[in-house]
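Every protein chain of the complex appears in place save one, which is left out.
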Amino acid sequence: MPHPVTDDPEYDLAVIGAGPAGLAGAVAAAELGLSVALLDASSQPGGQFYRHPAPALGATRPEALHHDWATFTALRRRLADSTATLLAGHHVWTVVRAEARDLWDVHAVTGADGDRDRPVRVRARAVLLATGAYERHLPFPGWTVPGVVGAGGAQAMLKSGLVLPGLRASPAGARPGAGARVVVAGSGPLLLAVAATLAAAGARVPAVVEASGYLGYARHPRTLAANPHKVAEAARHGAALLRHGVRLRTRSAVTRVHGSDRVEAVTVSRLDRDWRPVRGSGRRIACDALAVGFGLVPQLDLATGLGCATRRARDGSHLLDLDAQQETSVPGIWAAGETGGIGGVELALTEGELAGRAIAARLGGRAAAGGSGRGRALRRRRARMRAFAAVMAAVHAPGAGWSRWLDDTTDVCRCEEVGAGRIREAATAFGARDARTVKLLTRAGMGWCQGRMCGTAVACLAAEGREQGPPPAPERRPLAVPVRLDALAALTGTAASDPGEPEEHAAGEDSTGG
Amino acid sequence: MVGAACAYYAARRGLRVTVLDRGSVAGGTTGAGEGNLLVSDKEPGPELQLALLSTQLWRDLAEVLPSRIEYEAKGGLVVASDRTGLAALQEYAARQSAAGVTADVVPGERLRDLEPQLAPGLAGGVHYPQDAQVQPALAAAHLLRAAGDRVSLRLGEEVTRILAGTRGEVRGVRTPSGDLHARHVVNAAGTWGGELARLAGVTLPVLPRRGFVLVTEPLPRLVRHKVYAADYVADVASDSAALQTSAVVEGTPAGPVLIGASRERVGFDRTPSVAALRRLAAQAVRLFPALAAVRAVRTYAGFRPYLPDHLPAIGPDPRRPGLLHACGHEGAGIGLAPATGRIIAELLTGGQLPLDITPFRPDRFGGGVAG
Partner (left out) sequence: MARDRSPAERVGAVPDPAFEITFDGRPLVALPGQSLAAALWAAGILAWRTTRVGGRPRGAFCGIGHCFDCLATVNGAPNRRACLVPARPGDAVTTQEGHGHAAPGDR
């Protein structure tokens, strides 16, 4: 290995995120001769899509919970065969420019969530952000009751921990997992995949509740025709659900969860075109858990910290503005996959490879094998799938009427327990016009998760009843993950390259803190 | 915050006020501040006089405004690690006392009576009971609300022009939604006060100075006062562009501990400075060892507006009749807001000024009417 891991290693490329985009990018760049560090918070590569059990769980057929598992194992093998260094268990909290030279500093902490955190800095000539996405949530009465879980969260727990949500303590010897009834609700193509996986793993799925109608896709026949794999994927999930006897209810939403210490039932209401619940349409469905999510939003904390330009998607979320080479507006910072728009695994793989090749070309790696033919094919595939992604974002964009299913006491911010009533009051009575000011006035979004769960909802409520102002800037989270103060204080080697050094204390004053 | 205070006191004097902001209430530096209402960090002089008046006014406002503004008369505690530092601090405190500040010297062995979690072995400190804290965004929002019907809010409207009459006097402002006529225009644009002055054709050299605040996870009450190391005092009057940091550590009613006070002159750049964060964290842990295992969940940057002599601009601008300035308070805008608002209200209504405002004259840096 040309660049063994030391306290302060320097690489051609640091790839952040070892999901499909990051893996594809790291492998492509390493195979073209670049020294690559691939950082990921998890203990193993794969990201959310290829999340899988730890080796100790001894899964002999991990592919049973995955589609296209072979693509992942092939990438994993190429990664192992390459010179790239996988830095697992690295939680990256910021990326900053190293002033002295044309380099970037990637700052991470290692350690099991606050336990023995150790700061690590990785230097690189280029950075590929492949930080993926997290689930968009819209609150509803009862969404904080234990047993309500993210749809993606339910899938993640299943894929890695081999557990289902909503299990009840069973007498010794009983079949684990039997009897969990999980309603799947929200919006977006992920719901079908989640329901199919849950059902395959033994959960009973009384209903899949989709707020949009699938007819929206029919308005874009050419995009559909150009993406037959997407249609096939939907058909595959649909067939699986039929096989398991799962009912799909479109233009409907879970508008209330029943139960106080755990989920007992949900009320499903029909929605009008704007997602306003239709009065009197509520029907109760008994269940043990609710897996809910309203699509995905790109994870941009590191990118916005670097000042990368963003644009708005059709569903209102912020995306990175990328050029044809996958480079952001900040030269030297590249991105691939969901950060540039929610598009799914094939798009992430395509963009990752494109980015890896482009970075290698920029930094003087070997010429790409397959030459320009492969590049053209990748770019065509990207264009086709980006078009499909745009249709998907439009079809599943939250309708403005969703907030009608809130009551004033519904906690919108789960961390700080801020109800919808207080958020509306901040907007109507105290001059808050955006999520940032609502946050300052109510603490919504100021808790542990820093608004990742409530951000969409708070922004919607803050803008309610006003004509569209200038679009809000993306949320800034300069600390992408929490960092222990002693780990921050122990950062070594950063001072020499950081602006503002050395520190000058005014003469004559004591310096307790200097 | 300063604008809200000007509106509040002007409305109480019977004036009708329109508050314009291109964003939200507390959208600028107010929203990025910690809510320091300090006398402890101020040298005897005009700014300290302003701070002492504000301290009294804040106490009055806390009676009127709801408790949600989180006003806490918690007091400040400035510590020194060694004898030399303590001596300098005591000398400084003695001069402040002569100027009307309550400053009680605390010997090293008594520090932990005031702050049980403070690191052992510090030489001593000075307790400033007049230091207080408020949640600035809530305070601004509630102050505007308490001002009543005489104040109307126009948010999301940016002033694009200052309207002037034939003799050069101010006639109002223009925004994208139309003209707003007024006999007086108060420039409370904070860090952007220089730009607004330019619209009025006058120069006011307001510059941004970046500061970071680190915010921890929610904690029980671990820190009771505003606690900081003595070198913070020196930083305030510093004219150096180099990074100078000393942590001000304080608890909040909501739970998180705030660690703040780094100062950099870097223009409007929000990029996190790893060195500044490291310093804030290191100093906070040194003052309060129990914070070592606590996690920072957030950091944010704000831009403190400052003028070359580190005093605000408060008062009428002789170069543009009808224009008044109330900006450039650097890191003390929240604390100095009520006194500034009072002064502006008195000036607008021909009342008696509570103190001499000559040191705050907006035209003291020269530069005349442009164009």
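Every chain is named by a letter (A and B) in the order it is written, and numbering of its residues begins at 1.
The criterion applied here is as follows: a residue touches a chain if its C-beta (ideal position, glycine included) is under 8 Å from a C-beta of that chain, and two chains touch if they have at least 3 such contacts.
Not measured: the values here are computed from a predicted model.
Participant: Give me the visible chains that the unshown chain touches, in label order.
Facilitator: Computed over the complete complex, the missing chain touches A, B.
Participant: Which of A:59, A:226, A:330 or A:394 sits in contact with the chain that's absent?
Facilitator: Checking the options A:59, A:226, A:330 or A:394, the one contacting the hidden chain is A:59.
Participant: Thinking of the whole complex, not just what is shown, which of B:44, B:108 or B:218 touches the missing chain?
Facilitator: Looking across B:44, B:108 or B:218, the contact with the absent chain belongs to B:218.
Participant: Which one touches the absent chain: A:88, A:200 or A:234?
Facilitator: Only one of A:88, A:200 or A:234 touches the chain omitted from view, namely A:200.
Participant: If you put the missing chain back, which residues of chain A would it touch?
Facilitator: 41, 43, 48, 53-62, 64-65, 112-115, 134-135, 144, 146-150, 152-158, 160-170, 175-178, 199-202, 204, 244, 261-262, 414-417, 447-449, 452-453
Participant: Just the residue numbers, please: which parts of chain B touch the chain that's not shown?
Facilitator: 116-117, 217-222, 255, 290, 293, 295
The working rule: only the chains that are shown with their structure count from here on.
Participant: What whole-number Å value describes the gap between the mean CA coordinates of chain A and chain B?
Facilitator: The answer is 38 Å.
Participant: Once bound in the complex, which stretches of chain B touch chain A?
Facilitator: Residues of chain B touching chain A: 23-27, 31, 79-82, 84-86, 88-89, 122-123, 137-138, 141-142, 144-145, 153, 155-156, 214-218, 228-231, 233-235, 237-238, 240, 242-247, 254, 256, 264, 266, 270-287, 291-301.
Participant: With touch defined as at the start, can you tell me which chain A residues reach chain B in the complex?
Facilitator: For chain A paired with chain B, touching residues are 94, 96-97, 105, 107, 114, 305-307, 416, 426, 429-434, 436-437, 440-441, 443, 446-448, 450, 469-470, 476-479, 482-486, 488-489, 491, 494-495, 498-506, 508-514.
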